[in-house]
Structure formats: C-alpha cells, structure tokens
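Here's a structure for you.
Here we show just some of the chains, and they stay where they sit in the whole.
Chain nomenclature is as follows: A, B and C, assigned in order of appearance, with residue numbering initiated at 1 for each chain independently.
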Amino acid sequence: MARVVVDVMLKPEILDPQGQAVQRALPRLGFEGIADVRQGKRFELEVEGPVDDAALARIHEMAETFLANTVIEDFTVRVDS
Amino acid sequence: MTLDTVKHAAETPDTEQPWAELGLKQDEYARIRAILGRRPTGAELAMYSVMWSEHCSYKSSKVHLRQFGEKAPENDALLVGIGENAGVVDVGQNYAVTFKVESHNHPSYIEPYQGAATGIGGIVRDILAMGARPVAVMDPLRFGAADHPDTKRVLPGVVAGIGGYGNCLGLPNIGGEVVFDPCYQGNPLVNALCVGVMKHEDIHLAKASGTGNKVVLYGARTGGDGIGGVSVLASETFDSTGPAKRPAVQVGDPFQEKLLIECTLELFRENLVEGIQDLGGAGLSCATSELASAGSGGMRVELDTVPLRDATLSPEEILMSESQERMCAVVEPGKVDRFLEICEKWDVIATVIGEVTDGERLEIFWHGEQIVDVPPRTVAHEGPVYERPYARPEWQDALQSDDANRLPRPETDEELRAQVLKVISSPNQASKSWITGQYDRFVQGNTVLAQPEDSGMIRIDEETGLGVAVATDGNGRYTKLDPYAGARLALAESYRNVAATGARPLAISNCLNFGSPEDPGVMWQFAEATRGLADGCLELGTPVTGGNVSLYNQTGETAIHPTPVVAVLGVIDDVARRTPMAFSEEGQLLYLLGDTKEELGGSAWSQVVHDHLGGLPPAVDLDREKLLGEILISASRDGMIDAAHDLSDGGLVQAVAESCLRGGKGARLVVPDGLDAFTFLFSESAGRAVVAVPRSEELRFTDMCGARGLPATRIGVIDGESLDVQGHFGLPLAEVREAHEATIPALFA
Amino acid sequence: MTARVGVITFPGTLDDRDTQRAVRLAGLEPVPLWHRDKDLKQVDAVVLPGGFSYGDYLRAGAISRFSPVMETVIEQAKGGMPVLGICNGFQVLTETHLLPGAMLRNNHLHFICRDQKLRVENADTAWTADYAAGQEISVPLKNIDGRYVADERTLDELEAEGRVAFRYLDGNPNGSLRDIAGITNAAGNVVGLMPHPEHAVEPLIGTGRTDGLGFFTSLLKKLVSA
C-alpha cells in the first residue's frame, strides 16, 4: 500500500505557542543555535489502490476541508518514498 | 514610502485617506479632522477607527446603557462601578469581588476553538487588571439547531477552546448555559464570565498618573493578530510589498496567560503598579488612550520599542494588533527595576515603552518621528454617540397574540408521560454534563458548587467560610416575545438561582447580545431590554456593575433572538450553609414555593412539543422574587431545608427530575388542588422554587412562609426509585436518567 | 518537629497552592519550591503537583523535567526521599524515567473532569500506608493526557512486583493499559498517579469527600516514625 503524508503547519503569521515553548527550552538544555522552532502535525495516510493524480486530488481536498484548518494552517501533500 | 508623521499630515491636508474602509462614517472622519485641526496621520486614523467602532465605543448602545447608572439602586456594596474594566463589590471581611461577562461571538463562529479560547483569555485579563486573583469562569453559550451539521463543527470546538484555555489557566469552570435555537445558526453566542477576588486595598484602576512614571508593556510579543481592516491602511500608507496577509483570527497561549496572572499578582503584592490596563480589543490603541484619558497627565510612547513577533509590522498595525496575553502598567521610575526583575522571574517579556508626561496629549513616536498627537479623551471616552431610531416591529402584535396557552395539550396520562420524557430529553433541557465534564471544576480547591447546581459557589476565605455564588441566565425566546419582560425574567431567574443556593444577591453584570442596531426593530428590542433590566435592578436593589454589548449578531436580514444574558453575584457568610439541589434523603417533604399559573408562552414545552413560539412570556413580579429569595436564604441559614432548585424552563417536572437524578432518589408527587397535572408539570410561571424539607423542620418552615406571605404547597415526598405523579404516571429513575443524559453525547460525542 | 514537604512550582503549575493546603491539613509543613532552584530547602519529601507546566506544549511534563529543581529531586529520589507526582507531576516523573511508561492523550481525545473511583492496590508505599490494600477510594480526575502506556514487559513487571499502586474502577476513563491509575517505583518512595488526592481533602469542597487525605497522613506517619 502506498503512503501519503500530509504536513500541516500553522501559517507563518500565526502565533505558535508550542514551537515557542520548545525553542525557549533549548538553550537551557544546552542546545544553542536554533533560531526558530515551529510545531505542526504530520498525518500518514495508507492509501488503498493506486496513488494517481485523482487520488492525490482527493487527498488534497481532504487536507483542505478536514485535516487542516485553513483559517490558521497551511498544508502540503506528498507521496512518501 | 514616507512615514506619515504628524508634520507630514499637517503639510498634506488633501491626501486621500481610507476612512470608509476602516468603518468610519464621513461625519466621523470630519470630526476627527476638526478635533485635530488637520487630517489625521495613518496611525491616528487607525486609532480613532478602532476606538470609535461599535465594539469599543458603544456608540449605538451608550444612550440606553446610561440608565444603569441613572437608575442605580442605593448600594453601599459597590466599590467600583461601570466604566472600569470590571465593577468591584464589597463582600465583607475586607474582601472585594469583581466579575464581568464578555462576548466573543463572531470569532468563535469563524474559528470555534481559538475564538472561544481567546474569549476566556480576554475576560480573565479584565478581572486581573482590577487587582484581583481570578478564581472562576463561566460560559453562557448559544448555538444553532442541535442537529444542524454546522453545530457539530462549532459546539465541540467552542467547548474544547473554553476548556483548553480555562483548564490550562487553573480556573475552575463553575457554570454557564448551553442553549440551542435555529436563530443562532450563523451567530453562535460565546459569552464568558470571570470572577476575581482581592482585598479592598488591592483594587487597581486603569489610569496613568504621575509625571515621569514609566509605561511598561509586558506579556506576549506583538504580532499581526486580529488586525483585519487596518492592513488596508498599512498598504495605503506604506510600501505595499509588505506581507499582505494579516490573520483575523487570534491564537491564544494560555500558558503565557498563566504566567501573566502569577507575575501580575506578584507585582501587585510588591506594590509596584500605579495604574494598569489589559490589552484586548484595539490593543495598544485602547490601552494607551484609556490609560492616558483616565489619568491626570499625557503620555509619550516610543512605539519602535514594542517587542515584535513579526518585524515587518507597520506602526499602524502595532497600534491595532490584538495579540493576546499582554498587559500595560504605569510604574514609578524607582520601581521599574524591581518590576522587570519579577517579570524575568516569570519568563515574561517586559519593556518600558513610554512615560507619563505633564502635557495633555497622547504622543506616539516611531524611530524618533512623531506619528500621533491627540487628546486621549477624544479617542477613548468621547467617541460618537448615536441616538438610533427605534420602533416596535410590526410583527410583534401578531407574535404576542399567537397564544401558546391555546396549543393542544396531552389528552391522556400516557401522552403526558411521553411529553415529559420528550421535554427532559430535548437538547435544551437535557443534561449538559458531556460538555461540563470537559471543564476542570475542582482546581484551586475552593469549589463548593458547580454545574449542574443552580449557581456556582466559590469559597473565598478558608477560616470563615465566606463565599460567593454566581449564576447567569437569559432566555431569548421570552425576550423575543417581550423584550422588556424578557430582560426582567433573565434577571429574575439569575437572582433566583443565586438565592436558591443560599447566597444573598448583591450585584449584576450582563452581556447584551442583539442583532443590528441599524434595524429599528432590533434597536427597539435593545431599548426595551435595557429599560427592563435597569428597572428590574432598581426594584431588586442590585446595581449593574458592568457588562458588555454585542451587536450585529445577524445573518442577512435575520437577527438572533434578543439575548440579554444576566449574571448575578451573591455572597454567603459561610459556605457550610449552602443549599445543594440534590434530593438525597428519603422521606423529606417536597414543597413548591410560589404561584403556578397557566403560563406556557415561550416555554420549553411549546418549543419541544409544538415547535411554537408565541404569546406572552410568564409574568414577572420582582417583589415576589425578592421574597422568595429571602425565604430561601433564611431557610438555608437556619438549616430548614436540605435541597432547593429553582423552577424555570421546563417547569416543575424538569426541576424535580434534575434534583432526583442529582441525588439518585425518586419522588412521589401529588397534583395540588386547583391545578391540572399538565399545568402543574409544565407551566413556567416565574418566582418559584422546589425545596426538600426534613420532616422535623416542616412546621418551622411552613410557619415562616406563612408569616411572610409566600405560598408554600406540599407537593410530595422524596421516595423510591421512580418519579411518580400520583394518579397519572410513574417513570423509573433509570428511564429518566437515560432520557436526560443520552441526548448530548449522542449528538456530539 | 513536624515534617517538611516541598511543593514544586513549575511555570504553568496549577495545583501547587491546593497541594500546600492538603499538606497543611494533614499536619505537615508545606514548603514552596521553585523550579529554578536546585536547593530543596532540606525538605523531607517532595510533591510535584498537577497543572500544565510549560503549557504541556511539547508533551506533558517534557520541558519541566529539565528544570534545575528536578536534578536534585531525581538525585534525592534515588536516595530514597518520598516523592509524589500528581497528574502533571506524574507525567514529569515518567519523563524523567523515575517511573516507567508514558502518558498519552486520552483515548476519547477530550479533557475529562469527574469523580473517579480507584482501588488502592499497594498500601506499602510511602504515600499509601494509611490505606488498606484493596481499599476503594474516590478522588477527582481531571486531565486530557491521562492514558498510561508501557510495553507489555514493563507492565508484566509492574504487576509482578506489585508496583501498580492504583487502578481505575467503574470504567476506565482514558484507555490506560490494564486500568492503571498510578504506579510506584520498586522502593516504594516514588509514586505517581493521574487522579488528584489533594482535591479530596475537605468535606464541602469539590466532591465533598476526603478520601485523598490518606496520601498525606501516610507520609506523616512514615516520616514521624522514621
């Protein structure tokens, strides 16, 4: 079965408290040199049947209407290799 | 492009400005020009436009809200009244309590989770800004039809948002409302209430005084949140290649807010704060102009010192940003170091952004150049005031003459029984525990009562047991039938709920949710409701201490039901004397207090069984409410009753069913002489409560009611495992529970 | 001389003041501890209270685990000092690996707040000696990340060694494996659980039960008799 990955991240202009909390903690843990951290979601979908353009278009629609909240989030869809 | 400085504005009087896009009317723009004696700069225009918006200036509602002051009852308990972030009430033992309701309706429709979450965040900062530790929240909610697909999107998101934010702040959620009606389909109402406690000497006000005192901005960095229309302005006056997209939705960071609370309370404890204001709607524009306006001098702000999350923000956008979790304090110069130290302790970013001046102007600079020079009062407190035309809608008469008392009633006991089950299982009457179970009601360890009790109750002193109780109520159906009476019914119900738990009602806050003020019919509803509420508060002796107005809740031409939500705060000297709602002792006698008339207009029964809204709402007699309240309070204090539950929508059968389920005990009811079973069970006459009286107290209790002239009718006894109406039907408690508790999870889980 | 019990405040801790109250009601002396201080002020025991430290933003307890105070707590816990982690505190203890397993989002994905029935499975720990093994108690439960998981081997080991300290009764509220509500280390000095004993210490308040007081009186007995 093929795997399609949908990554959902907050839009750049939206506050990301989770990423900020991680970033602020890093120096205390001894990790320097990370200028910014953003935290998002990763969905791994196991797709039955061929992952052709039609299937990807459907997953794109699914991401747009359901997996991501496009008021505040962006997403990308890609086939996992 | 060049910065639009004050100097530049004076030199270029004919520059076109986007006042209309920013929501200003032509005469408002002209007035700004007249105030300033020149055209406003972009930054000034931005400030005036948000501060003169309906939301911030109350321009349509102000003329009506004045009554709350004019008709305010004599009341020694009021320490801070309308006009501050929230009113403050003396509850004795040197404690003061502040509480307020606000709306976050529209944002919660767009993005339910974040809209509701930031609604909690905003009201909590208002309470904090008064000097108080927030101790509880409540959430009066209204949604579209329970089975509408969009309600499945909105309700779970709103509930998760309120829980997500409030739980993370450590504030017990002690009550609220959940009401469904198709009229709220495109305009859900998300109102949020917060209660805070402080000592008298800790009260803080939003004002900037003392020349040379520093203005400190602390909390989250400023980002492009909620700027909306102001980006128009930024793109007009600035390089239009900047990032065009500014999110209209704000994302809350409850962790940051929790730090802000603890940090601010520590600043208060060390007496480091002269004046303080939270940043909510209109952000820095609001905070700086309100602080300066209420203080004695002027203020100078270096806007480029504001810590940013997004370096591309223009000065206009910084002024407008509604980034959450920020506060602004006025601090004596000698205390600034300590102030910043405490902020550092709590990992809170704090920056001196300006100072109080001896002038009378609010002056804002951007990299040394002046971009704002205004009299702060004209921004914050002297905005436009409208006397909007209002008129009783034509349909009102027809609505009122469509009498609900003429609707067909059940003809057999079988039918009566079926209708009882239908009403208590309908979404509006069903148990909301699936929702409230997502809220922490135990945190802080002072919760005496929480939902589903009649009011939430919080202990505020561990030694003496001093406590406060708060309830919120509003019935849009009643208010639609008669706005004047509807507002008074909301007040009466909330008052009754507080008294039912044994607390003495002291003060009122409210959130007035209506349609468009530009519709004369809506404006009439608003005028009538405020008049009703103001008159009612005078009659009950409970002053309005503050509140909020939310207008334009309508889709196209269709407005929501007029929905004034009324919150009543009460005090109880010792929470050990509180009266819960549960029927838990077999053999105790059930008494119905008050008169039951045939009043079905706007009732739950008429909605559930006939999908009908018409006629007149129940009559309100506030003297009677007061008397009922006194009886309930005395009975609690003197230990004459073990349970009490107020009667409201759904009538007696609803109340008895809830109290039985809460205590896990059944009841045997007898229809009193002079009433038919249907009216007895379903009428929604106001001014009533049902109480459980231990047999040993019966005489004392009935004597007291008799002596004070309150009708008290013995209607049955706590008994067994079913809800029986003698001679009519019996309902096993398990069946009642299933009917009452399964509905909401089935719809939303 | 009464025993001193440290109560740690991390940024975002919520139940610190409530825990101090519970400690006081049990006759012990509460000592506030701050996450940035390594110094434990010579306390005899430590409680990690509930809340949302650092907003629970990465994982519940993940960031707090690295705070200076925890360095000392870990050291002293290994040396036998009684440590109790409640809710978020339990999550911190699993993140530090003082206790095995991990806590995940509830299986129904919602925050849940309710009165929860538990069975005390192990009455020999520093925090449970005042209960009888098998005793049923009710204390509030309130969390969104309360699902206890560990691999089968660890679970079997916990069972075999009697280290499952508390089990949920009348319905598993969150999908925790084997209905586990709380566990102890092998020595019995480090205990973690999701439900909140500190919110069940006064009649009238909360659920009106006082079933949680035993945690703190257990500790008092242990410390005073030691």
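In this section, contacts are C-beta pairs under 8 Å (C-beta built on N, C-alpha and C of every residue); 3 or more make two chains touch, one makes a residue touch a chain.
Keep in mind that what you see is a predicted model, and the values were worked out from it rather than measured.
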| item | value |
| --- | --- |
| Per-kind copy numbers - full assembly in this file | A x2, B x1, C x1 |
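Everything that follows uses one rule, which is that only the chains that are shown with their structure count from here on.
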| item | value |
| --- | --- |
| Separation of chain A from chain C, taking each centre as the mean of its C-alpha atoms, in whole Å | 34 |
| Numbers and ranges of chain C residues touching at least 2 other chains | 54-55, 57 |
| Chain B: positions in contact with at least two other chains | 253, 255-256, 347 |
| Sites on chain A touched by chain B in the complex | 10-11, 13-17, 20-21, 24, 69, 71-72 |
| In the complex with chain A, residue positions of chain B that touch it | 110-111, 114, 220, 223-225, 243, 245-247, 249-253, 255-256, 309-310, 323-324, 347 |
| Chain C residues touching chain A - in the complex, by the definition given at the top | 54-55, 57-58, 63, 66 |
